[in-house]
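What follows is one structure encoded as structure tokens, with my remarks underneath.
Note that one protein chain is taken out, while the other chains of the complex remain in position.
Labels for the chains are A and B, by order of writing; each one numbers its residues from 1.
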Amino acid sequence: MLNYFYRKLSLLFFITFGVTVFVFSLNYLFPTDVLSNMSGITNINEIDYDVIAQKYNLNDSVFTQYFGFVGRLLDGDWGVSFINGTSIFNQVFRVLPATIELAIYALLYSFIIAIPLGILASSDKHPWLDKSILALSIIGFSMPIFWLALLLILIFSIGLGWFPTSGRLSLIYNIPSSSGFLFLDILRSNIDYKSEALADAFKHLVLPTFVLAAYPTTVLIRTTRQSMKDVMNTSYVKAAKIKGLTSGQLLRRHGLRNGLLPVIQMLGIHFGTVITLAIVTEVIFAWPGIGSWLVDAIHQRDYPAIQGGLLVISGMVFVATILFDLLYMIFDPLARRHGHGKI
Amino acid sequence: MLKNNPIKNIEHIARYSIAALFCLTLAACGKNNQSELAQKTLLYCSEGSPETFNPQLVTSGTTIDAVSQQVYNRLVKINPKTGLVISDLARKVIVSEDAMRYRFYLRKDAEFHTTEYFKPTRSLTSEDVLFSFSRILHLDNSFNAVGGGDYPFFSGMGFNTLIEQIIVVDDLTIEFRLSEPQASFLANMATDFAVILSAEYAQQLIKADKKEQIDQLPIGTGPFKFSQYKRDHYIRYYAHKDYWDGPPQLEQVIFDITPNNSNRVAKLLTEECDVLGYPSSADVEFLKQKPNIKLNQSVAMNVSYWAFNTNVPPFDNANVRKALSYVVDRQAIIDAVYFKHAEPASTLLPPSSWAYTEANTEVELSLEKAKALLKQEGFEDGFEMDIWAMPVQRVYNPNASKMAEILQQNLAKIGVTANIVTYNWGTFRKKLAQGEHDSVLIGWSADNSDPDNFYRPLLSCAATFSGSNRTAWCDEEYDESIYNALSSADPVVRKQYYDQAERLIFENSPLIPIAHALRYQVHHNYISDVEFNPYGGIGFFQTKKGKN
Partner (left out) sequence: MVKFRFFSSPNNSSPFKQLWRLFQKNHFALVASWVFAFMILMAILGPLLAPYSPYMQQADMLLVPPSWDMSGHIQSPFGTDALGRDILSRILVGISYSFGLGILAVIVALTFGLLIGTLAGFSKGIRASFLNHILDIALTMPSLLIAVVIVAILGPGIANAFWAVVLAMLPQFIHHIRTDVADMLNKDFVIAYRLDGANSWQVFRFALLPNMIENIVIFSTMAISSAVLDIAVLGFIGIGSQSPEPELGTMIADSLGVFYLSPWAVMLPGITLFLCILSTNIVGDGLRHALKERRLQ
């Protein structure tokens, strides 16, 4: 167990190294001046150039530059934006919680919907149910997410007027941002319209969560269905059945625990996809998260901001993948055997 | 009880969770947004971020909309309905006989905003007025260079040479002495650019060495005080409870900055916005059909026109220009370019101006007349010319290229071959100023209600050099009549001079007025008393929100 943990940790180290090298190399890959990319200062005049170049070790070897770069990353000095000259570090961590919040709700939602549906579909008793759930899931899987979002906006926002089209919270409510997680912030703030603000935040959440959850839900339904089928066909389940366990006991003692293991693994694998889809969802719903922020940066060719955004998003994906992997390992002792630094 | 059927169990769980979700959703929807806070908050969907919070520094409508009417007051203002100058911070103005001295008597109870960054100790005095204008006028004012030191509106109207002296008579009386009589002075003082800042706040900022803050965290005497601004996201204003004209009806005014046209309309439909400025022409038709939305239209003080470079032959010939004026199919242009949201223009001055005279000039579409005139001047075989179409979209001209194409078709019928030319906006203006064009499709939007704002910048001799006269036409008679109009304070006399100027334009046709675009504002029916000003910003002081 410890050994496994250690291996994962060393993998994390390797990945961190890889990602930082990649982001560092972006300084050279982007079309603008290297020093501008690093510092975020555009139009550096000749006098300042030497001073700044000195600060960013530009005259030294690439290795020195790299270590300087990592040092600055650790210090929180991520350069400033080309567009508005504010610190990238502050910007990134101001918008990040919104994305995490959205992704977590979407995953939770898909969990709640997909697992019961998947188990239902796995039962041999209702073949039509199985078929329709599968059909639904393949439709959901094929639906371009942005198009789904537009359909929902057209129907539920503009048509029926149930949900707002954009943002996280109506601008009416002035919630001081402390943690960045909206519900937490609302609960912690001392305003006198708390319940109203909570309801409003919930209304804003419904459509984006549903849209973002569409993909993981379909994947989870299929995974759950398949693995439940597999588990129910194993000899130990059959043996237990013969011993006289009721279906309920069977499901609780053997089915769920073993059947849901691949689901955890699936979550790990698809977390990255969810984050990417969150980028698209954010753009459509004007959700003030890191995704829409990054797309804005790409539009405006704000290279320091693109670097910061990529660093955080890829870092987040890797960390989450490893965490899910560890979780999987805790539940499934078998997985520990062949875990040779794979993620 | 359901122990022996796991599927049933799961079915139940699924059913319950879906039911629970549904209930939650319904609860959220069912709760009507009727709380007190929502009732006292106005959401305005604006089209862009302001550049600064000081209107003195800009000419952009976006900044004016966002700032002027909310945070600041002027000495005098324009009544949006009548277009006349009325009192604002000055309760009374006395103009000397020779129209060279303007004495303003200020209100004594005009309080400045109290915010987290500034606590005023006194109300408005002459000191503040003096500071506000001396910042623009005097290079040695410590705030002159703050924020770039460029005051485009004031330099455009020749403020520096016009103002000879500003004299503080007493705490509540201030006198402006002009170097020459100018009838449009009061109208200029009533524009959204001529706002009054706080001298006390300026002093505080000098001490704290944060001078640039004066344009970022504004302090004024207006009905709303600044609270928060997030670039490209929103501006939040709170009511200024001590406003001299009584507290505003609203608690909060929020500018939701949504640059995308369709997103703005979507927000309006879902009531995420109460009021919407500048819907696109295509959306107007759609919004008209919505029963719960009110569409206000006003003829804005603008004109789009086709100007000829009178330095270039054959456009130095007035009859050639006149001939070309007969080919302009105003109706077709209004249909295709403005989607019918404009009025055909026969004069430079829009009909909503007090100096407008109907049937002053008669424009017509007549290809025969055009041909005949060209033949008379020896151009029966036609000629080749360039039409420059401005590359950007403006209220007064949403699609200049399309307009050029329509002209092109008619010109071809009288034997004139027209080439449509366009550059990017920066290059376009530069080349235009250098007079490289044959003719150009462009327009003008007035800053104030005074007719002078049309005649002087667009066609006077002085403006040929400053660049806003795109025709290079310089006519002594015309200049004389507009300067005569300017030096008189009597509207009847002025109107006569402007009629004369208009006739000269018609006869000489240095430019051909095409259309006066309509301006639209849209709001929900439950909003009332929004102040739409044809010459400038939007105001929410008396706005009420109530779903009736």
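As a working rule, a contact is a pair of C-beta atoms (placed from the backbone, for glycine too) under 8 Å apart; a residue touches a chain by one contact, two chains touch by 3 or more.
Everything numeric in this text was worked out from a predicted model, so none of it was measured.
The chain not shown here is touched by just one of A:3, A:45, A:61 or A:142, and that residue is A:142.
Between the chain not shown and the residues A:9, A:62 or A:158, the one that touches is A:158. In the complete assembly, the contact with the undisplayed chain comes from A:150, out of A:9, A:150 or A:239. For the chain missing from the display, the contacting residue among A:86, A:189 or A:314 is A:314, taking the whole complex into account. Check B:265, B:324, B:407 or B:458 against the missing chain and you find that the one touching it is B:265. Contacts to the hidden chain, counted on subunit B, fall at residues 260-262, 265-266, 269, 280, 282-283, 285-286, 336, 402, 405.
Although one chain is not drawn, its touching partners on subunit A can still be listed: residues 14-15, 18, 26, 29-31, 135, 138-139, 141-147, 150-151, 154, 158, 272-273, 275-277, 279-280, 283, 294-295, 298-299, 301, 306, 310, 313-314, 317-318, 321, 341-343.
The definition used in the following text is that only the chains that are shown with their structure count from here on.
Work out the mean CA point of subunit A and of subunit B, and you get 45 Å between them. Remark: subunit A residues 84, 112-113, 116-117, 119-120, 123, 125, 153, 157-158, 161-167, 170-174, 193, 196, 199-200, 202-203, 206, 246-252, 255, 286, 288 touch subunit B in the complex. Residues 2-7, 9-11, 13-14, 17-18, 21, 24-25, 27-29, 31, 33, 35, 37-38, 41, 43, 227-228, 231, 233-234, 236, 252, 254, 256, 263, 266-267, 269-272 of subunit B touch subunit A in their complex.
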